[in-house]
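Of the protein chains in this complex, all but one are displayed in their positions.
Then we have subunit A:
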Amino acid sequence: MSKDNQVLEELTSKEYEHGWTTDIETDSAPKGLNEDIIRFISAKKNEPAWLLEWRLKAYQQWTKMKEPTWANVKFPEINYQDVIYYSAPKQKVTPKNLEDVDPELIKTFEKLGISLTEQKRLTGIAVDAVIDSVSVATTFKETLGELGIIFCSFSEAVQKHPDLVKKYMGSVVPVNDNYFSALNSAVFTDGSFCYIPKGVRCPMELSTYFRINAANTGQFERTLIIADEGSYVSYLEGCTAPQRDENQLHAAVVEIYAMKDAQVKYSTVQNWYPGDKEGKGGIYNFVTKRGLCYGDSSKISWTQVETGSAITWKYPSCILRGDNSMGEFYSVAVTNNYQQADTGTKMIHIGKNTKSRIVSKGISAGHSQNSYRGQVHIMKRAEGARNFSQCDSLLMGDKCGAHTFPYIDVENSTARIEHEATTSKIGEDQIFYCLQRGIDEESAVALIVNGYAKEVLNQLPMEFAVEAQKLLALTLEGSVG
């Protein structure tokens, strides 16, 4: 298959599309992590005393914890003292509207194809843009405000809605949940906050774009979404990051709190810089995402399309506490070259008649390693709980690996659990069938892969689905061997 190899080489040598940096003066903390740095961050953000204390406590706990080693990923040891924990783009005045925003930042968004003005005018999506660690602009706040919806940067929420933040922060992902959540709790710099009041259906997709911008900057986002009784919100998160030679650390925490009858749909397209074709550079993505279906009949649905990062360590999970509550996890994880992904979900069934559904589609190409790791736990009280899991792996070429680690833990005999798994290879036959109809090899792979991932892509909001399809094709072009 020399022709395939040629195409493979040609395409894998394509430069990362978003590999550029903007020249914005940054206002950074010195490298390293200690109590002084945390005080510096807290002071920079003008935080109340309780929050500083919260951070310091988290830091104390973190120092006693160890980096987890159970994931199926390998990387050189991270020197946590060699990371810059705070970097904010310098701005003379706080912007009140888009016109006041640094034009360099606006240009950055335009390159990413998410010009705020365009977004605002054309799509009706409220975008809370995060560059490095500070939110620079929030749109549609007024429209949302009329419905009582709060959608703002985490820092702003700390200032304006301290009671909500204080009550719910850490309620789904406790500080000491894991090594990275503890680290995040100590040093998080910004993120998004969202509150949907009782009975309100959020009329637009809420969206955040994260982007790592300054060299050697760790990015520690924190997102908190609270859906009050009977409310509904669909939240989109999209990531791209510029090319870097040194590995960058990203340890975010996302918490979702759903009350009675509330529904939250959280969609992610992740395209952090994956490193070059030799496996040099790339983002380390250690994320803790968890939703709590606190109230009866609440529902949380995670959809993710993971194409980037050198290393992905991520398990968006649901705790189904309320009776009749429901959790869903739809995932496509693509790895190419030397990328490593260990991703999956946890569904913890506590309430009666709780339901969960897991659909995971892994695609491995190049020399990459792709693991699904999932846990379904039916607790004693979870009478009539049901779970359906489907874990499929697609291999391209013969140098990559696909692994599946499902854990099932059942303490109630009325539970019904189904688990299906398949492993397949893109067949020469499938490719040839496409070629014979006049479809070139790249389009054939894109067609086959998108077909394979369709069940997950269908879960994404329209505008995201198109972007995700392009990303999948781009990540895998020519990877058949």
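In the analysis below, contacts are C-beta pairs under 8 Å (C-beta built on N, C-alpha and C of every residue); 3 or more make two chains touch, one makes a residue touch a chain; residues count from 1.
The rule we apply is simple: contacts and distances are computed from a predicted model.
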item: Name per UniProt, for the chain absent here [options: "Dipeptide transport system permease protein", "NADH-quinone oxidoreductase subunit D", "Cytochrome ubiquinol oxidase subunit I" or "Fe-S cluster assembly ATPase SufC"]; value: "Fe-S cluster assembly ATPase SufC"
item: Options A:30, A:199 or A:451, residue touching the unrepresented chain; value: A:451
item: Contacts of subunit A with the absent chain, listed as residue ranges; value: 1, 3, 427-430, 432-441, 443, 447-448, 450-455
